[in-house]
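Here it is, the structure, as structure tokens.
With one protein chain removed, the remaining protein chains of the complex are shown where they sit.
== chain A ==
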Amino acid sequence: MDSATEDLYFQKLQEFVQDEDKIVTVASFAADRGISIQNSRKLITKYAEDQRKLKSDELAVTYVLTGVLKDTGARGVFMVKEEDLERKQELFENELYKLIYSIQKCRHINFNIIALVDMLDATKIREKALEGSVVSKNCVKRILKVKKSTPPPPPTVKGKSSFFEPKPGTSIGPVKSPEKKRQEPSKNDHKTNGSASITGMFKAAAAKSNQQNSQRDSSSNGVAAKSKSGMDSGIKSEKLSAASSDLKDNVRDDEIVEIMDDEVTDTRKEEKVSSKPDKKKRRRDKSQDVPSKRRKRIVERNDSDSDDMFERDDNEDIVERSDDEPDRIPSPVNEKKLPPKNKRRKAVEKTYTDEEGFVGKELFYSQ
């Protein structure tokens, strides 16, 4: 360590101890300055020696003694004040380590407070142990695995989408493109036709190629375009067209006529088949609805009345009438006080005598 760097550290120590009145330990200074604990101890030891030469009473030093105890033979690590140093050294065998632990300005030393300095420093999370420490190979941090978030659950209610919307560009589940939806009826056509005839296959391929007009790319063969969803069908159509061209060369004229007839009939079937989904989706026209019976407003007009139709609106009954229904006469309604629902009616039996003198019993329900 060069002298210039040492001077800087001494200045820092001076600042901590004399100006800020801090307790400086070997460990805390090493952590603060980012130096090894051996260098930190050397600097603090040299600083304490220099201060002793200049001003003997203005620095309090704490030492640590490590060695074998004379009485028990056990090893001991003792933290001692400077004034107790010689007395405590006598407890140890000859071979012992005497190292400086901390320095401070205040003469009153409290070991717990000195330990707190290091403890508070220890609560700051470090990347690794202090430089110069004896470290094991296994003292490394674990590699934490990042948890992958699970995909959001599919919507359970019809018509309602999931709360979580998928990010654009990421596919969460099977996404049906509109092209695929269009494809489905054509696939069904394949199935409905189900014919082993080659003409059926050609027609299906032709139907597909008609549906994919918007996404076709012109190819050298002039066959249907290759779309994302229709890749396979495009390839199939290519194969079918290639096969058909081969077949047509070999088919005789009679068969061609039959094929043509079959094509005609098949096209009709296709129209029927293709029209089915349209029927389902077709909106109901209002004109086709059966007109419901509506009551027309009957306005009785007198000759002497004015042309203003709404002159006597206040007096007229605006309720719709019809000649067929008789006028309703409101019936008198005896308003009975209904007993509250939570209360039960008590059945009370009462005796009475009728006109002939016979005694009878009757049940009355009290409210």
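Just a few scattered comments:
As a working rule, a residue touches a chain if its C-beta (ideal position, glycine included) is under 8 Å from a C-beta of that chain, and two chains touch if they have at least 3 such contacts; residues count from 1.
By our rule, contacts and distances are computed from a predicted model.
The complex includes a chain that is not drawn, and of the options "glutathione transferase", "T-complex protein 1 subunit epsilon", "GPI-anchor transamidase component GPAA1" or "DNA polymerase delta small subunit" the UniProt name matching it is "DNA polymerase delta small subunit". Within the full complex, the residue among A:55, A:128 or A:345 touching the omitted chain is A:128. Against the chain not displayed here, chain A makes contact via residues 1, 5, 26-27, 35-39, 41, 64, 66, 69, 72-81, 84, 88, 97, 99, 111-112, 114-116, 118-119, 122-123, 125-126, 128-142, 144.
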